[in-house]
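Apart from one protein chain that is not included, each protein chain of the complex appears where it belongs.
As written, the chains take the letters A, B, C and D, and residue 1 is the first residue of each chain.
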Amino acid sequence: MDMNGGPRIVGFLCNWCSYAGADMAGTSRMSYPPNIRIIRVPCSGRVDPLLVVKSFQQGADGVLVAGCHPGDCHYTEGNYYARRRFALLRPLLDFVGIEQERLRLEWVSASEGRKFSRAVASFQEELERLGPRGHRG
Amino acid sequence: MVEEVRDKARELLSAGTVECVIGYERATDGITARPLFAYSPEEADRFILDRTCVHNLARYLLDRKGKPTAVVVKPCDSRTINLLVHENQIERDKVFAIGVTCPGVVEAHWGETTEGLQSRCGSCPLEVPVVYDHLITVPGERQPRTGFPELEKLEAMSPQERLEFWQQQFQRCIRCYACRQVCPGCYCPICFVDQLDPMWVGIKIAPPENQVWHLIRAFHLAGRCIECGECQRVCPVNIPLMLLNQKLTAEVEGMFDFRPGLDAETLPPFATFRKEELEAER
Amino acid sequence: MVKVGVFLCHCGRNISEVVDVPRVAEAVRHLPGVTYVDENKYMCSEPGQAAIRQAITEHGLTRVVVASCSPRMHEITFRRAAAQAGLNPYLVEMANLREHCSWVHADDHEAATLKAIELVKKAVARISYNEPLTPQPIPMTRRALVIGGGIAGIQAALDIAAAGHQVTLVERESTIGGRMAQLDKTFPTLDCSSCILTPKMVEVAQNPNIELLTYSEVESVSGFVGSFEVQIRKRATLVDHVKCTGCGICWEKCPEKVPSEFDLARGKRSSIYIPFPQAVPVKPVVDQVHCRYIKYQEFEASGAEGKKPPQCRICEKLCPPQALAWDQEDEAVTEKFGAIVVATGYDPFDPTVYGEFGYGQYPDVITGLELERLLSASGPTEGHVLRPSDGTPPKTVVFLSCIGSRDEERGKAYCSQICCMYMAKHAIVLKEHDPEVQSYIFYIDNRAVGKGYEEFSRRAQEDAGAVYLRGRVAKVFPQDGKLVVMGEDSLIGRQVEIAADMVVLAAAVVPSRGADEVARMLNISYDSDHFLVEAHPKLRPVETHTDGVFLAGACVSPCDVPQSVSRGSAAAAKTLALLSKETLVGEPTTAVVDALRCSGCQLCLEVCPFNAISTQVVAGRTVASVNEGLCKGCGLCSAVCRPAAIGVKGSTHKQLLAEVASLWT
Amino acid sequence: MTKQVAYFPGCALEGSAREYDVSTRRVFAALGVELLEVPDWVCCGASSTHGRGQEVALALPAHALRAASQMGLPLMSPCAMCYSRFKLASLELAHPEARARTEAALGQDIGELPSVLHPLQVLDEIAPQATVPLDIKVASYYGCLLVRPPAAGFDDQENPTIMDRIVAGWGAQPVSWAFKTECCGAGMALARPDMVARLSRRVLEQARQAGAEVVVVACPMCQANLDLYTGEKDTPVLYITQLIGLALGLSPRELMLGRHLINPLPLLRAKGLVNHG
Partner (left out) sequence: MSRFLSLDGLLAWLDGLLKEGTVVVAPTLVEGVSLYQPVPAAAEIDLDGGATVLSPKEWLFPQSHTLFTVERRDGAAELKEGTFDGRAVLFGLHPCDALGVHLMDVPFLAEPADASYRERRERTALVGLSCTRCRPECFCTSMGTAPDDPAHLDVMLTPVEGGYAVAAASEKGEALLASAVLEEKAVPLPEPPVPDRLPTEDLPRVFRALFGHAYWGRVADRCIHCNICSYVCPTCYCFDVRDYSRGNTAERVQSWESCQAPGFARIAGGYEPRPSKAAKMRQRFAHKFLYFPEAFDGPLSCTGCGRCVRSCPVNIDIREIIGDLQRIGVSSVGSGEKQD
């Protein structure tokens, strides 16, 4: 079901801040595009580049990794490592033709339901602008 | 200078300083080189040293953990030693590094060699090994630095063009894993790509699988590739693998001012972080 | 082959009015592994849970997927339900059809239903890789360490001991008692501080469950909750405390008098001394900086020329039990503890940064704590308040509040909490001491929040006639033998000047020196003001991010005696909850290493925030090994492990990969 | 240590406070610091001028700042008001937009902002070389502008010590007192003489109580007010440069000691700080 129903987004959300932030968006009824699939992980620092690359291979148009704001990591440092990891993965993806805009790292706290829903919406727009991925896994 | 290698080897072997000296000898085509493992002073007579000595012999230290070994290293190869020491794979004091200065090496495949140097030599930051126990100076002008010309060519393309370029490359891949086997940074007991549980990639040899393999292979070398270029040299179907490594090398140097293997102490990019950094790159 | 039961919740109409639940049920009925599908109006209700339990037993389910609300809401509920039916609780997964679906896609029922189907598929795909997890039991050393012998530490130690557990109380000074011991009276009841404190101090000394280590400091801490290895340095007192009877001859006769730290240099002590009469233990220590005999020995050792200092040793000559032990040396002891209470207390802020108030320049400008010593019967003036300059009793006393508090410019941003009340107390007590005393109190806001506090500060104004002036003081300067306090009464908008005999500065409360080192040893964090940080400011106020380490008293934030005591008891309660167990059960979701896959590169050691990873040799290869006691299951190690050799239980590579692979199928 | 500075005398030192200008030039010459006067300098923008709005408040001082910058030297002005204005202006000009607006108004680039100095800061770095022992009790009076606002000041805003340190270095005995930074009444001398009188007298009273024989100042306004409203007893008020001049053996005439309302010479003679005159 390529682009109809909107671009496919895989969201890796840290359990402590961002997953709770997504819950907050729910409890506050802040709607956002339905075509995101959220995978709960202990920490944004847990997200292995392999999972991102596999997501693209499985046909994702975009991958969102969300974690606690810098300094707020439940495990004190996880998000800093994540930040470095994806800062390097993005240009590599871009280099092989997967536009780096397709991999997003967002800081979403447990109280930022609004920020989460906006992030998904704007990511969706971005991906629509980019169109379907040239080569899908 | 060839004699210097032979003499040093004889000396180390007869003194029993090391059990084995790894150097180069002439290959069966009579024009290229191949690795030689000398265990006795006599064998040392077969050592050669010239611009066809392309192999990164330091990689073999992984096969000789704990055994006192001497190895001939060019500047690029020498970075291997720092990398492997830092990553706790080898003990520095078990290694005797015979460093050779390097004016660059040629493209050499069985039965054929080029006049010009390998392109990767253009981006090599070194002329003298970063680590050695004995240094041999090889005469010859080092070629001027060219940076990463092919890299820039590709970066100038549109994402779509790059996509097509790499699909063309990856679909040729036969997954012989020579690139991995020859790489000094690829020493995992069971490579993720060979793992069946979970099956990250699996055995299927097809473009999507090949792409995952090549992306992760490159990423696993981010901040670790010591630019010996062996992966590209050994590829039987001429995939320009160094482009992927060079891309990451450039990014890592840009973001973290780090170039792997120049010393054995500095923490690599993924082992550390700075609180104030990279918010822009997000 | 797993047998998965899928339980779909309508959540009243919260889910079902958007998501076509029966359609979801149909769509997932034939997924690999799914052998049972059920719907319920409220899965979390007792009937709902009963349905799950029943299905597990009747259909022999080996996995349970509950598609309802957020796992953060009810994961525990459903895990418990499964456990009751004999299924390992970690074989339960949830699909979040409410917060992540029906509530956010209310405008598009079709899309929401399709998404719901995929969310359930995802959970089913994941769950076949769930493994039964049982928490690793951590052996509990049923013994606690309390760092700091102030009132908070004392209270914690007593409560822990009262519950019948062993506790070691470590105090840096030669006596326990801390700041409270320096106080004259306590607000708002005005009980004599030492009268209520001393009995507790004595109880500490006498309680068989309490090991008291004074004149000692914690040097290093390793290990984790249940078994902390702590190295404690007992500093040499040069007095054999076993022999010593505390008769007091030595400190009476010692000729070398030096300023007393306890009296904040307002009084003197001998160089072999106990800080104050009610000290516990009542055993003296030799001050090695000032002792004449030590000086003599050092001179001898140096081999310098010239006149030798006197040998002295009067204490030794006069000591009946011959307890002097000149060759005594520091002693390092290492002990094991199950839990640690940190009660390092506070220091007063140094007011000299406020040049305009002339503290240190004019002898009659003193701090509140110094006034306490002057008021104290055991203080340098035996409770007669006299001006340090000329020894005359002050008649006009002016108090300056917030010296270092609520001042980001030159002090601290925070409110020190206790000052308003002790200024009121001082006004009242001074009046009691001498009816002629007139107190003026310059305040910014009079903060009297606490039981009986407001009444108390009224009492200061109405009974003790203290004049409260709202405003900051610009300057204190001497004039004709008095201290002129120049300030503003912001309520009438006028400059006021008061010729005072004595000026008392309510210096801010700051964490005591060295608290940050203790924090580093325990791997707990402190804020920019170096106060130690709680696990949660509201809901976990005495816990820290390091399991088994608790906080008590003013090391967390400024607080008064009653608060310190309750914090001490709270920390004790938390400690006892641990010590009451033979073994601890931590979360089982920790990292595990597959030694066959581990390359031994040790990158995981670098990134682990909890130092939970070390190395071990397996079949001749050095590989990583996880200490489950320290591991918190964050998975940083897992993400940097190239051969995927280290994984986190409950968030394994297989589980996450299965979720990814299930998408859009 | 600075060997050359761009020197900005300012209006006061051209008129009422000429002795401050002269003594400053003499002392610094003697100490081997070359004062290069800012070419055709204009008003620094102090006193009431800068009240007219930010543009003029920055454009006026910017003129001298630019000059100093072109000379490649730090800008030094003995007048506390000028100093303060320059310092504050240079802080504000650090902000690009303020700078842009000012350069537009000026029609010139300001260039790299010079550091702004007060003579006290320079003197503080020079090793004293007294030839005449200054056996005299001194109250150093800083007034408001040398230390406030904190951003512009170069010492503790409530209890500054730099001047005490300097005079002590030159052999005098600074007294410890509390009114170092109290207001002298400043520009209100004409509008509210009564208030200025009260404030200034009080400052002098405090100095006397602390046992001071002379008060040293580093601000023309302070000098004028204290000198004028001296109260019942006469306490000479000298510029710090005059005091140091004495220590260097300069004559009262060279230091224009005669210009003060309270004649310091009797005391100074008594103290043996001047022999002829």
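One rule holds in what follows: a contact is a pair of C-beta atoms (placed from the backbone, for glycine too) under 8 Å apart; a residue touches a chain by one contact, two chains touch by 3 or more.
Computed from a predicted structure; not experimentally measured.
S.K.: Given the contact rule set out at the top, which of the displayed chains would the hidden chain touch in the full complex?
M.R.: B, C
S.K.: Check each of B:E42, B:D63 or B:E279 against the chain that is not shown and name the one that touches it.
M.R.: B:D63
S.K.: Specify the residue from the set B:V182, B:A222 or B:L243 that touches the hidden chain.
M.R.: B:V182
S.K.: Kindly state which of the options B:V106, B:I190 or B:A250 is in contact with the chain not pictured.
M.R.: B:I190
S.K.: Counting contacts across the full complex, list the positions on subunit C that touch the omitted chain.
M.R.: 30-32, 121, 596, 661-662, 665
S.K.: Touching the hidden chain in the full complex, which residues of subunit B are there? Just list them.
M.R.: Subunit B touches the chain not shown through residues 27-29, 32, 34-37, 55, 59-60, 63, 110-111, 168-169, 172, 174-178, 180-182, 190-191, 194, 196, 199, 202-206, 230, 233-234, 236-238.
Heads up, the rule we're going with is that only the chains that are shown with their structure count from here on.
S.K.: Can you compute the centre-to-centre distance for subunit A and subunit D, using the mean CA position of each chain? Integer Å is fine.
M.R.: Measuring from centre to centre gives 63 Å for this pair.
S.K.: Give me the residues of subunit A that touch two or more other chains.
M.R.: Answer for subunit A, listing residues that touch two or more other chains: 49-50, 54, 77, 81, 85.
S.K.: Give the residues of subunit C touching no fewer than two other chains, as numbers and ranges.
M.R.: Residue numbers touching two or more other chains: 607, 640, 644, 653, 657.
S.K.: Mapping chain-to-chain touches, which pattern fits: line, ring, star, complete or other?
M.R.: Chain contacts: none of line, ring, star or complete; other.
S.K.: Give every touching pair of chains, nothing left out.
M.R.: A-B, A-C, B-C, C-D
S.K.: Can you check the complex and tell me which residues of subunit A touch subunit B?
M.R.: 49-50, 53-54, 57, 70-71, 77, 80-81, 83-99, 104-106, 134-135, 137
S.K.: Tell me, which parts of subunit C touch subunit D in their complex?
M.R.: 354-356, 358, 361, 409, 475-480
S.K.: Under the stated contact criterion, what part of subunit C meets subunit B in this complex?
M.R.: Touch list, subunit C to subunit B: 596-603, 606-607, 622, 640, 642-645, 653-654, 657-658.
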